[in-house]
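Just one protein chain is left out here, and the rest sit where they should.
Letters A and B name the chains as they come in the text, with residue numbers starting at 1 for each one.
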Amino acid sequence: MEKVLTRNIGADLQPTDLKAYEANGGYQGLRKALAELSPKDCLDVISGANLRGRGGAGFPTGMKWSFVPMGDKCTPGHKYLVCNADEMEPGAFKDRLLMECDPHQLIEGMILSAYTIDADISYIFIRGEYVVAIQRLRDALAECYAAGYLGDNILGSGFSLNMYIHPSAGRYICGEETALINALEGKRANPRAKPPFPQVSGLWGRPTIVNNVETLCNIPHIIDRGADWFKTLGVGEDSGTKMFGVSGRVKNPGCWELPMGTPIRHILEDRAGGMQDGLQLKGFLPGGGSTDFLTPDHLDLAMDYNVIGKAGSRMGTGTMIILDDQTCPVGMVLNLIRFFAHESCGFCTPCRDGLPWTRQVLEDIESGRGRAEDLDTLAYQVSYIGAMGNTHCALAPGAMEPLQSALKYFRDDFDRHISGGSCPYHSHTRQGA
Amino acid sequence: MNDAQMIQTDVSSVLSPEELSEIDAELAHVPYKSGAAIDALKIVQAKRGWISDQSLQAIAKYLDMSAEELEGIATFYNLIYRRPVGKKVILFCDSVSCWICGCDGIKQKITDVLGVDYGETTQDDAYTLIPVPCLGACDRAPVMMVGDDLHTHLDEAKIDALFPDKNKKAGGNS
Partner (left out) sequence: MPTIYIDGQALEVAQGENILEACLNAGMDLPYFCWHPAMGSIGSCRQCALVQYQNEEDTRGRIVMGCMTPVTEGARFSLNAENATEFRSAVVESLMLNHPHDCPVCGEGGECHLQDMTVMVGHRDRRYTGKKNTHRNQYLGPLIHHEMNRCITCYRCERYYRDYAGGKDLGAQASHDHVYFGRHEEGVLQSEFSGNLVEVCPTGVFTDKPFLKHYSRKWDLQSAPSICSGCAVGCNIAPGERYGKLKRVHNRYNHEVNGYFLCDRGRFGSGYINSDARLDYAGIKKPDGSFMAVHQQQAIDTAASWIKHKKIAGIGSPRASLEANYLLRELVGAANFVAGFSDSEAEIMGTIVRSLKNTTASNPSIKQMEAADAILILGEDVTNTAPRVALGLRQSVRNKAFELAEQMGLPPWQDAAIRNLAQDQRSPMIIVSAMDTRLDDVASRCVSLAADDIASFGYAVAEVLAGGKTEDMAVNEAAEILLGAKNPLIISGSSMSHAGIVNGAVAVAEALGSQSKPAMLSLCVAESNSLGLALLVDSGLKTKPLSISKLAKKSSKLDTLIILENDLERRASNTDIELLVKAAAKIVSMDILENSTLNNSDLVLPAASYAESQGTLVSSEGRAQRYFPVYQPAAERLPSWQWLLQLADACEHKTLSELEHFDQVVSACAASQPLFTTLVDVAPMRDYRSQGQKIPRQTHRYSGRTAMNAGVSVHEPQQPEDTESPLAFSMEGLNRDEAASLIPFVWSPGWNSNQSLQKFQAEVDGPLKGGTAGVRIIQSTGLGALQSSEPAEQILKSHQWHLVPVHQVHGSEEMSANTDEIAELAGPAFIAIGQKVAEKLGVTEGDGLIVTQGKTDISLQVKILSRVAKNCVGFSAGYSETLELTAGSLVSLIKDQQWVRPTSQMIATDKRTGTQGGSAHV
């Protein structure tokens, strides 16, 4: 398979500087776009490529951009392009790699995206803990300004763009695009109600596009090589390649660029090397901590948005978390719910107060204090908190996904905790309160 | 009397010229001063380790915000410290992949070696231990950050090696 996103990433994981990036075809897409393509042309290419957002929701990028008012339809003022580099989904570790090892690819993608929507200011909203990535991006930005890829009148095209890095002060909810916008405005990162969508009223009330790192990294290649080429990369329904990752107790955890639609079995067995010795696969979260469990029965599914969706889960970030047969599923769900309860912004009731309630029930069960009716309570909470629309944003419904599927697939484990009065798994998984 | 008059915080006596110039650089690209609130908190915290009441009031004043507004922001985010921390903060990942890979045991080991639990600072002010949700290095779990450095594939031996002079229970005695 042709490496696209990772073509500049070597085994040494060293950053690609401007010279090396250019030597490998870097900024060709940008030069081409600025010289030959109008923003509308660029939008058509991206729409035609059927690129879907790599942050988790899989929304078509071209369609998202098409809602940005252009030309006379836009009131005078700034427009913004924001890179969502707030990788904080439990089990997700793909954007870190792209930023640390090939910062220019992201920057070129952002310049092209900004050009397409006619944005003049762009931000990289990045996790504060990603200190290496922040430094490498800063270095790359300096190179870009010096080389005329950023700033006024880029490459003599008349197009101008400034780019800034905003290291986050740390909240999972900042990964939600409207919360991220509030954080960029220096506010509490509560998500905003939609509509209005950020495309029309985002950062400082102005049209704003927020895209994930990986999504933006795809842009230079699509512009450079065309939509048709991009569509040929996928082996399933979806276009392009995707960063897939595996963590948990497998032999070779890691992150690989593979075609969209790669079967799960290939990722888990051929890339991650299968389970560590003595462990059996019990289940897995296919796309990070806020996706539903799948089981060994699902190993032959293709990693495509719709395929995984039909199986009852989501492709999410494409970074799988593996549950082995000696790890307690109740403990794992409790770990996730603790995370989500703590990362709730505190804005809406089901999330702010519902998740701690769920946490408390799970703590009871995990520590052996569970009662039979607790399972009814958990089911009640899943229907109360878990449906989109019940809450202000997607955090709490996402939090409920591992729980609702665990109740479906690992019901026995819950029952054994309750009937046995203790966690039947290895003591290191005990998280009793 | 309003607060502004009562506090009479003299910004320049609290914030250093270096801090102010870094904040100014952020202010240059935001349309409202309050837009630089988080950056300013991070700038000052980078120099001082944490945000004291005095720092908070000075930053608020510099950004034409009320202390309440800035407090609401400072207390919202995980990485703004409103209490003193040690010279280095240990951000210990207790999220799902690290948990599966046995981070609870590592955490216990750290607590044994340093004598601190979550939210606590060693007696010699060297380290503050804080849990962090997923550091995005799940393929190298368990992981943690000590200051700016990421430590991966943690095991008990690595903890001993990282804190050689603390290798005693209830550490921080020197």
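Here is the rule we use: a residue touches a chain if its C-beta (ideal position, glycine included) is under 8 Å from a C-beta of that chain, and two chains touch if they have at least 3 such contacts.
Here the structure is a predicted model, which is why all the values come from computation and not from measurement.
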Looking beyond the chains shown, say which of A:Arg188, A:Arg314 or A:His417 touches the absent one.
A:Arg188
Out of A:Val200, A:Ala311, A:Leu375 or A:Ala394, only one touches the absent chain, namely A:Val200
Looking at the full complex, which residue from A:Gly10, A:Gly148 or A:Gly346 touches the chain that isn't shown here?
A:Gly346
Which positions on chain A touch the chain that was left off?
171, 188, 192-193, 195-196, 200-201, 204-205, 341-350, 352-354, 356-357, 360, 363-364, 373, 377, 380-381, 383-384, 387, 389-392
Please output the residues of chain B touching the missing chain, sorted low to high.
1-3, 5-6, 8, 31-32, 53, 56-57, 66-72, 75-76, 78, 82-83
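The criterion applied here is as follows: only the chains that are shown with their structure count from here on.
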Cα centroid separation, chain A vs chain B, in Å, comes to 25
Which chain B residues qualify as touching chain A in the complex?
29-32, 34-39, 41-42, 72-73, 76-80, 91, 94-97, 99-102, 104-105, 132-141, 145, 148, 150
In the complex, chain A touches chain B at residues 87-93, 95-96, 121, 127-132, 162, 164, 166-172, 183-189, 204, 245-249, 253-255, 285, 289, 319, 321-324, 327, 331-332, 335-336, 339, 342-343, 345, 428-431
